[in-house]
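Complex shown without one protein chain; remaining protein chains in place.
Then we have chain A:
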């Protein structure tokens, strides 16, 4: 369970998160939508401790992420994150990209790490690309590799930050299909997305962020069908 309790976060004088409350239960898929600069990415990087927070609490299975005593490296093994820019490691083959963390972080034997990497790469449809270097692949393929790389750590939670925004429109579908597949398998996920159809189809709940505040949250039917908050209405109208 991910519990976010009145989280405030500032960059210098700029308050980016103004008291966010959100609980994500096991197996739940929550999508976050909202305008540029509303703090969506910042929230994700706070959840896995890449960014510190100013006040409030984020707990993962009861462990407070920003407590001094928390071993962040350990905690991050539970939380996979995939960014808009897939950040493939260019000096490693696809297989090596995925094997690296299981080997070096989990200390797995090479053969075990390889088996896990192959399994996850097959799962995202990249079984044919094991020995290829990332720069020989399309953005969609690299993004799927990044997903497999995160999955290879057997995370309990996955955070996705606009994973299709940097892709050619033609390649968006294959990555969304991968996310859908994970959702159907019961992965607990938070997806920041601009893909409204995806948010509607896949999410259990959709949250709308506006200027650092979670202005509204509800089922896709509620949020897209009968938005209550005027800002949500404006936002949805603007993207239609």
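One rule holds in what follows: a contact is a pair of C-beta atoms (placed from the backbone, for glycine too) under 8 Å apart; a residue touches a chain by one contact, two chains touch by 3 or more; residues count from 1.
By our rule, contacts and distances are computed from a predicted model.
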The chain missing from this complex carries, among "Protein-glutamate O-methyltransferase CheR", "Aromatic 1,2-dioxygenase subunit beta", "Carbon-monoxide dehydrogenase medium subunit" or "Amino acid ABC transporter permease", the UniProt name "Amino acid ABC transporter permease"
Out of A:87, A:165 or A:222, the sole contact with the unshown chain comes from A:87
Missing-chain contact, candidates A:50, A:67, A:109 or A:226, resolves to A:50
Across the whole complex, the chain not displayed is touched by chain A residues 48, 50, 73-74, 76-77, 79-81, 83, 85, 87, 89-91, 100-101, 104-106, 133-135, 146, 149-150, 153
